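One structure is given below, represented as structure tokens, and several questions about it will come after.
As you look at this complex, bear in mind that one protein chain is not there, while each of the others sits in place.
This part shows subunit A:
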Amino acid sequence: MGAYRAEDDYDYLFKVVLTGDSGVGKSNLLSRFTRNDFSNDSRATIGVEFATRSIQCDDKIVKAQIWDTAGQERYRAITSAYYRGAVGALLVYDVTRHVTFENVERWLKELRDHTDANIVIMLVGNKADLRHLRAISTEDAKGFAERENTFFMETSALEALNVENAFTEVLTEIYRVVSKKALEAGDDPTTALPKGQTINVGGRDDISAVKKPGCCSA
């Protein structure tokens, strides 16, 4: 309920969506990142919800508005409407359930059909703490991410492993692309992108790198 507009101080606001199958841990990744909180029995998300958190990139404050969407396929028609305007996406699967990885391809298509071509996407293998139950190897997922030109990271919302890194890396990348664009245009990024304006995140080349887990310092 916090309604303190005084904290409403940021240079950029980026909309990021969380997608992926039911029960892969999207809501917990979000609560870990925005509130450092984890719940063992969070109920299924109905429709969409969102939370925000600000981070620092260079000397700028980047505010992330992260939309958490329902995972069941049937909800896609509703949730896809919320992809509109997203400049980043975390596509989450559960490293212990193969079917959630198989469905990544469909989610990716869904994302690309409904968002700007330059969206920064990261494939996220969550529940990495369940080492003895792992069903998808890091190499397989990394290979997939390389082929699909997305970032990749394995996380554990439970152990707070790489959650910060995953979000920060996506946001930093969006920031990098945006400020580079602005510089190319010869503008100061802050004034070039006043609040309320859509940000174009630049060309595909900018986001082709596949990063190693944990490579980004938070």
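Structure notes:
Methods note: contacts are C-beta pairs under 8 Å (C-beta built on N, C-alpha and C of every residue); 3 or more make two chains touch, one makes a residue touch a chain; residues count from 1.
Criterion: contacts and distances are computed from a predicted model.
According to its UniProt record, the chain left out of view corresponds to "Rab-GAP TBC domain-containing protein" among "NAD(P)H-quinone oxidoreductase subunit 5, chloroplastic", "Rab-GAP TBC domain-containing protein", "Mitochondrial import inner membrane translocase subunit Tim21" or "Proteasome subunit beta". Residue in contact with the omitted chain (choice from A:T19, A:T45, A:N126 or A:S179): A:T45. Contact between subunit A and the unshown chain involves residues 1-8, 10, 12-15, 22-23, 27-28, 30-31, 34-35, 37, 39-54, 63, 65-66, 68, 70-75, 77-78, 81-82, 84-85, 87, 99, 106, 193-199.
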